[in-house]
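Written out below as structure tokens is the structure these notes cover.
After this line comes subunit A, so read on.
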Amino acid sequence: MSEKFHSELDLLKQDTLQMVRFARDMLRDSMNALIAEDYSNALQIASRKKEIRELTISLEDRAYQLIALYQPMAKDMRVIVCILKMIAAAERIGRYGKDIANMTKHLRDQPECAEPLPLPHMAALVTAMIDDVTTSFEKENLALIKDFSSRDNDVDALWHSIFRQSLTFMMENPKTITRSTYYIMAARYLERSGDHACKMAEYVHYAITGERIEIK
Partner candidate 1 sequence: MSDRQAVRRSRSEIGVRVVWFLCALFAVITIFFIFAFLFYDAYPIFEEIGVWNFLSGSVWNPTGFPPAYGIYSLIVATLLATFLAMAIAIPLGIGSAIYIAELAPYRVKAWVKPAVELLAGIPSVVFGFFGLVVLTTWIRVSFDVPTGETWLAGSILLAIMALPTIISVAEDAISSAPREYKEGSLALGATHWQTISRVLTPAALSGITAAIILGIGRAAGETMAVLMVTGNAPVIPDPIWDVLSPIRTLTGTLGIEMGEVPVGSTHYHALFGVAVVLLVITLIINFSATIILNRIKRQQAPPASTGIPRRFPLTGWMERQGIFFRAHRTPILWGLMAVVLFAFFGLTGLGIALVLYLAVRYIPGRISPRWAQRIAFSLAALCIVVVLLALGIILYDILTKGLPYISWEFLTEPPSNLGRSGGILPAIVGTMYLVMGSIAIALPIGIGAAIYLTEYTSEGRLVGIIRTATDLLNGTPSIVFGLFGFAFLVIYLSFGVSLIAGQITLALMVLPTIIRTTEEALKTVPVPVREGSLALGASKWQTIRRVVLPPSVPGILTGTILSIGRVAGETAPILFTAVVFSTRFLPSSLFEPVMALPYHLYILATNVPNATGQQYATAVVLLGIVIAFYAIAIVIRHRSSVKYRW
Partner candidate 2 sequence: MSETTIITTENLNLWYGENNAVVDVSMQIPDRRVTALIGPSGCGKSTLIRCFNRMNDLVSSCRISGRIEFHGNNIYAKDADPVEIRRKIGMVFQKPNPFPKSVYENVAYGPRIHGIKDKKRLDEIVERSLRSAALWDEVRGRMDESALGLSGGQQQRLCIARTLAVEPEVILMDEPCSALDPIATAKIEKLIDSLKQQYTVIIVTHNMQQAARVSDKTGFMYLGKLIEFGPTSQIFEHPQEDLTENYITGRFG
């Protein structure tokens, strides 16, 4: 294939990774804002959704162009497929970030829960997973995503734990129902983001080796 195609493909890959990091930032910043109950920041974070929507459209267009014009083969084709899947996953993660940010204002003046939930820990895990899958695609290094299965299990375990704890808080103190429900939803979004990171990892693996795996 031609030089022009490969340089455009590289550029698209870089831009896609940048988009994924942008989505990760939305997720991380929104979780921080939620926990710190930082309302003004949260508003700003939510407004980034417009940008991520635009990125989705423009990056996808570029991917379609490359396919239509250059009929890529083999690894080039797998890379573009991975890029398309990553764009979709990143958009979802970004929207979760927006949803989490929007939740922040509803926590105003709500009574506290009995104990702090391990939400920051869960957010850190998921953010790390997104980071690693991005770097793995960038450097084509499969080692970074080798243990995603167990990491995802950890995230799932945290999600179940937060769920049960919240239920307990709600039963103990009905005044905390609003706050707890929102926390449950945030945790759910985090868990889903983790799943999306796993999906991305499956496609990165496919792009690099051609093999389809399933990360449970």
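On how the list was made: all candidates are chains of the complex that A comes from, given by their letters.
Here, a residue touches a chain if its C-beta (ideal position, glycine included) is under 8 Å from a C-beta of that chain, and two chains touch if they have at least 3 such contacts; residues count from 1.
Here the structure is a predicted model, which means the values were calculated and not measured.
Touch with subunit A in this complex holds for only one of 1 or 2, which is 2.
Contact residues of subunit A toward candidate 2 in the complex are 1-4, 68-71.
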